[in-house]
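Here the complex is missing one protein chain, while the rest keep their positions.
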Amino acid sequence: MSVTATPAATGALELDPQRLQADELKRLLAQMITVRHLDTSAIAWQRQGIIPGYAPMQGQEAAQVGSIAALDMTRDFVFPTYREMGAAYAAGVDMAEYMATHKATWNGGLHDPVKYRFTPIQTVIAGSALHAVGWAHGQRLDALREGREQTDLPASLIYLGDGASSQGDIHEAMNFAGVFKTPTVFFVQNNGWAISVPTEHQVAGGSVAARGAGYGLPSVAVDGNDVEAVVRAARAAVAHARSGAGAVVVEAFTYRRGPHSTSDDPGRYRSLEDERRDAGPDPIERLAERLIAADELTESEVRELWADAAAFEERTREAVAAQGPRPGAEMFEYVYQETTPVLQQQAAQWREESDHA
Amino acid sequence: MSVTATPAATGALELDPQRLQADELKRLLAQMITVRHLDTSAIAWQRQGIIPGYAPMQGQEAAQVGSIAALDMTRDFVFPTYREMGAAYAAGVDMAEYMATHKATWNGGLHDPVKYRFTPIQTVIAGSALHAVGWAHGQRLDALREGREQTDLPASLIYLGDGASSQGDIHEAMNFAGVFKTPTVFFVQNNGWAISVPTEHQVAGGSVAARGAGYGLPSVAVDGNDVEAVVRAARAAVAHARSGAGAVVVEAFTYRRGPHSTSDDPGRYRSLEDERRDAGPDPIERLAERLIAADELTESEVRELWADAAAFEERTREAVAAQGPRPGAEMFEYVYQETTPVLQQQAAQWREESDHA
Amino acid sequence: MPEATMTANTGAVRTGTQELSLNKAINAALADALEENPRALVLGEDVGRLGGVFRITDGLQERFGAERVFDTPLAESGILGMSVGLAMAGYHPIPEVQFDGFTYPAVNQIVTQIARMNFRTRGALPMPITLRMPSFGGIQSPELHSESLEWLFAHVAGLKVVSPSNPHQAYHLLRHAATMPDPVVFMEPKSRYWQKGSVDFDTPGDLTGSVVAREGRHLTLVAWGAMVSRCLQVADMAAEDGVEVEVLDLRWLKPIDAEGLARSVARTRRAVVVHEAPKSAGLGAEVAQLITEHCFGTLKAPVERVTGFDVPFPSGSLENEYLPNADRILFGIQRVLEYRRG
Partner (left out) sequence: MPEATMTANTGAVRTGTQELSLNKAINAALADALEENPRALVLGEDVGRLGGVFRITDGLQERFGAERVFDTPLAESGILGMSVGLAMAGYHPIPEVQFDGFTYPAVNQIVTQIARMNFRTRGALPMPITLRMPSFGGIQSPELHSESLEWLFAHVAGLKVVSPSNPHQAYHLLRHAATMPDPVVFMEPKSRYWQKGSVDFDTPGDLTGSVVAREGRHLTLVAWGAMVSRCLQVADMAAEDGVEVEVLDLRWLKPIDAEGLARSVARTRRAVVVHEAPKSAGLGAEVAQLITEHCFGTLKAPVERVTGFDVPFPSGSLENEYLPNADRILFGIQRVLEYRRG
């Protein structure tokens, strides 16, 4: 019952053999449409002054919604970056609470990470990867402590970008995951860009998934704009992790269709032609067309999904707009579980000076 | 004439086709015997109180001497760890100056790194890898600035251990080297142990060389106890780097026959049987036997080599023993190229208080 | 100028006087540094084609080529570690860390390598590296985009640290730093990037030590970076109440100009130091203690610190609760003026 190093079997992971049912695909389409609408709207919110900034995810709907679909949100745990709005929605996170980070209400968001099993927005590139490994190792330890077999483990899923793959922490995380065989899915959204730097100037060798082999981790590269492929890849990865066989690298090739953030100007580093050429088919149109072609969906149903999305966006916008700033006293309240005399004094002085100013 | 990312061709590197001549091998044997003797003696020096500590390299003679043999020390540049005494000797570094770090005379050693093209001893695991990449990139820039072709570049060689391979900096260095195609040889001495942690609990996947592929870097794994194989692998690596094709990973499998350092007690984590089983053939005996069997060397010549080594050790020991501490004023002198008023004041106070104490 | 013979560039460095925003002044300094020293290099995340997320390196890659102004992969330890090697190869790297808070991954390279290499090699391998870093808060940025790191760097032997407070200073201090043979951390007050000011290219003025940004005789306000202009505003407000505040722009945070501090406070006999970083173990403690050491006999009140609180820099909507605002600085001034020996 010791936790020692046995490198996992290496190699390419096969997609989950199970194809998705039409109703599953329709549910995914609904989610993708909802987050597309919310995402596009959030850019408008920024222009309207409702939120000071936002990091759009347009183009990555299939990758995000599809990867969450492979998880069991009652026991798995998700570690997002700052661009996982679609994942947050699919995971069931309250969207007004989630948006609080972009509203500058609270860094990381106001959602409860324990309740939603979805950690706060991470602004430090690659900062969470080792957390996902540590948390997953904790699941192994829990099973050991409770005398359970290591064959049905809760898994962690860590999102990272092509840019993030350059950080030392990613390497340390993959190596730790390999040595401790933690149930961790490294889910790379290779969206072609890290702000202005294209993947080919970022990822030597050209693929993050290919690095898995160096750590004894099986990996799978997948078309990140094909939601069914994403779900099947992520399911295979999660199944592998759950089984106690260790971590997996999934690389979803997709495209950041929008700017890096609302303060970015992509025109400075890529042309509209580049975008048209490189973006590939729109993941939403593609899925809708496929379902329509298979007679599983009608045009009017699609219109309904967009209408639902618009209604959801409106509710969310109202909640976000109504969100007032948090009381300043919370600055002092949440630094520690057990506060300190120094902090109490500073809080008292702050209160006094704010009252008298 | 821009320096952009074109991932190098990946794959296993072939050993340099040229086999070594007997006189080359004899020169390498002489070097190996010299450093073996010095290394064993240095442990004794520590016991005798001549130096406060030392990090033995017994077993790694072929890997170190062989890798240096592949370099052109008039233009390449070497980045050692704390265990590269054999490499330092082979590179021509003054051994009393080198040993100054172990004598606690000056951290990093007293040797001039520019003159010997051999940087100071690095105590930070993996701390120098990126320097080797930056220096090598500088060679590319030099060639560009001078309008030279990028086909005969000076190369950097960075030594790292199996343990060091876990550090984030190694990953960043390999990725940068891959993206910028720098003439860098990552020379891994996989000696089985990082203090008490065996390679299999350290290197997920089992091989550092195997990671090269993930960065588009060709790599070669080699028997690190076979000096000819090491030379041929390192020559192939250096040739590749020189040619402008980018960096290479060489992994020399060897064994740390001694303790981690003079304050280590390997009995706590490995048995003598383990050592006997895992160490493999002694690189020196093996080479000597081979040369004798081929009638290229006689027993008495071997004895002479050992006698020369003993004489060299004696000269070095005397120089090290005679080495006095550096004047305290040097603490203040070398912090900056241009000192500061604060430091001058502190130096003045130090001088005054030392004089009056 | 020996550099003239080395440079293959055609343009000349700036002369005359120009009205420039702080970001443009820094851009000009980088261009002129690259112009003057063909071994100067600019590297970092998005500094090339994009010209930096704050456009500080705008146009430099076009002008000096992708070999001298280049994007790196996204890894701060990588950027700084690579800079060490480039310095060893005879270059003068001017790396950018995209935001203050993303310097943390590079702390190991900065503290154990850049700051110590000259010492370790007894001067054989100097580290002429000018590390630029958009710094401090004030623009309601996301988490870890508003850090004040002077407390960290000012302690590290082997580093020098400077923060300009206006375009003229920014231009000349950066030009100066880019010719220094030692590593300099150059902390740019990002909230002032768009502040305009007149830059006299020919007359740098004294570039060492602190400068008196406004004279006054009742009390010295010590500040650096973005807090200098806030302190100047506060001085205006205090003047309305008849309090003449001297504002000392510290500029160099390592080494600190103890004499400049002493000179000012010897006259005013009272001091308040202002910074954005949390109070405990912040650089304000060092400044206050230096003043106390030099002016103990004449000081009328303990030096007051008006700083950020001992909390993580909060989200944008709480930024103004956290940062020393005019009211808090005025309260601090009042405490010092009203202090009576207990």
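Just so it is clear, A, B and C label the chains in written order, and each chain counts residues from 1 on its own.
By our rule, a residue touches a chain if its C-beta (ideal position, glycine included) is under 8 Å from a C-beta of that chain, and two chains touch if they have at least 3 such contacts.
Not measured: the values here are computed from a predicted model.
Determine which of the presented chains are touched by the chain that is not presented, and list them.
Touch partners of the hidden chain, whole complex considered, are A, B, C.
Give the residue, chosen from C:Asn27, C:Gln61, C:Ser83 or C:Asn108, that touches the chain omitted from the document.
C:Asn108
Hey, which of A:Tyr98, A:Phe176, A:Trp193 or A:Tyr269 is the one touching the hidden chain?
Of the candidates A:Tyr98, A:Phe176, A:Trp193 or A:Tyr269, A:Phe176 is in touch with the missing chain.
Which one touches the absent chain: A:Trp45, A:Tyr82 or A:Trp135?
Of the listed residues, the one touching the omitted chain is A:Trp135.
Which residue from C:Glu96, C:Asp182, C:Glu276 or C:Asp310 sits in contact with the chain not drawn here?
Selected residue, touching the omitted chain: C:Asp310.
Out of B:Met85, B:Val133, B:Ala164 or B:Val320, which residue would touch the omitted chain in the full complex?
Checking each option in B:Met85, B:Val133, B:Ala164 or B:Val320, the one touching the absent chain turns out to be B:Ala164.
Could I get the residues of subunit A that touch the absent chain, sorted low to high?
Its contact residues with the unshown chain are 1-4, 77, 106-108, 110, 112-114, 119-120, 124, 127-139, 141-142, 144-145, 156, 168-169, 172-173, 175-176, 179, 330, 334-338, 340-343.
For subunit B, which residues reach the chain that was dropped from this view?
Within subunit B, the residues touching the omitted chain are 52-53, 82, 101, 103-108, 121, 123-125, 163-164, 166-169, 194-197, 201-204, 263-264, 268-269, 325-326, 328, 330-332, 335, 340, 342-343, 346-347, 350, 353-354, 356-357.
What residues on subunit C make contact with the chain left out of this view?
Within subunit C, the residues touching the omitted chain are 101, 104-105, 107-108, 111-112, 115-116, 119-120, 143-144, 151-152, 154-155, 157-158, 254-256, 277-278, 280-286, 288-289, 292-293, 296-298, 301-303, 305, 309-312, 339, 341-342.
Throughout what follows, only the chains that are shown with their structure count from here on.
Which chain lies the greatest distance away from subunit B when centres are computed from Cα atoms alone?
Chain A.
Quick one: subunit A and subunit C, Cα centre-to-centre, how many Å?
36
If you average the CA atoms of subunit A and of subunit B, how far apart do the two points sit, in angstrom?
Spacing between the chain centres: roughly 42 Å.
In whole angstrom, how far does the Cα centroid of subunit B sit from the Cα centroid of subunit C?
39
In subunit C, which residues are in touch with two or more of the other chains?
Those would be 73, 75, 77-78.
For subunit B, write out the residues touching at least two other chains, lowest number first.
4, 168-169, 172, 175-176, 179
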